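Below is a slice of the complex: some chains, not all, each in place.
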Amino acid sequence: MASISLDNPAVQSYLLYSGILGLKVLGMSLLTGRQRYKKKVFANPEDAARGGKVKFDDPDVERVRRAHLNDLENIPVFWVLGALYVTTGPSAALATNLFRAVAAGRILHTIVYAVKPLPQPARAISFGIPFAISIYMGVKVVQFYFSAL
Amino acid sequence: MASISLDNPAVQSYLLYSGILGLKVLGMSLLTGRQRYKKKVFANPEDAARGGKVKFDDPDVERVRRAHLNDLENIPVFWVLGALYVTTGPSAALATNLFRAVAAGRILHTIVYAVKPLPQPARAISFGIPFAISIYMGVKVVQFYFSAL
């Protein structure tokens, strides 16, 4: 029976970097909350009830929210394509380097987008490398299982 | 070969509560649709073609959409961190209680946010408990696989 062992180094590397990215996504909620309390700008009347106002266009809050949404557009896709890619039996060294580059890229993306905004192409590069790696893994997965049909 | 059995009670519990949360997220689309038809407020001209108008700031529709987005920010992260946490071999009783608390918390979150809005801290608590559990599971995963490097 073909299966995937938890002893496989590519699997362990996937689990480690996926876990790091999970914590990183959760951190976006803390970053948003920090901006909301600093600017006293909230999305709901019940949140603004003890001081502050309801406002949907504060530039600092919206910037963090765009970075968060960009995570949601990219990190769940990575989780799935990364797991599927591991099932195609890549070399552990290659897989580990790809996962590491995605994790590093997505963390840098948040820093240059929402923590300390930098001019382009800082964000384009930190977005593009994980994006290209996810495309690569997806193509490998589709080729592998399409030919198995 | 280290592997995870579907007979493992922690795994079965993960599968049950993840399935419940999947249905719960899908339910948000129905809640949004209900508000849109009740208020005759749509996001696309083709949807408003048979009565209703295009409007992006209806407070009742936007409240449901914020609850939905909050699910997208938290539930996929739980799915991944919960699955990864199971691979670290937690006690079945602890894992089951954590998964149950996350599922209950996220369902309550939707109720107090979008079904029958309540004053704070109802939403903060129902958000915070699943959030803290996800952080806990993510830290356990990263510790476990980091030390395996």
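Going in written order, the chains are labelled A and B, and every chain counts its residues from 1.
In the analysis below, a contact is a pair of C-beta atoms (placed from the backbone, for glycine too) under 8 Å apart; a residue touches a chain by one contact, two chains touch by 3 or more.
Bear in mind that the values here come from a model prediction, so they are computed numbers and not experimental data.
Visitor: If you can see 2 copies, how many does the complete assembly in this structure contain?
Guide: In total, this homomeric complex is built from 3 copies.
Note that in this section only the chains that are shown with their structure count from here on.
Visitor: Would you mind reporting the rotation angle for the C-alpha fit of chain A onto chain B, rounded to the nearest 5 degrees?
Guide: Angle of rotation between the two copies: 120 degrees.
Visitor: Could you state the distance in Å from the CA-based centre of chain A to that of chain B?
Guide: 17
Visitor: Of all residues in chain B, which touch chain A in the complex?
Guide: 1-4, 63, 66, 72-74, 76-77, 80-81, 84, 87, 117-120, 123, 131, 134-135, 138-139, 141-142, 145-146, 148-149
Visitor: Write out the stretch or stretches of chain A touching chain B in their complex.
Guide: The touching residues are 3-7, 12-13, 15-16, 18-20, 22-23, 25-26, 28-29, 43-44, 46-47, 49, 68, 72, 76, 79.
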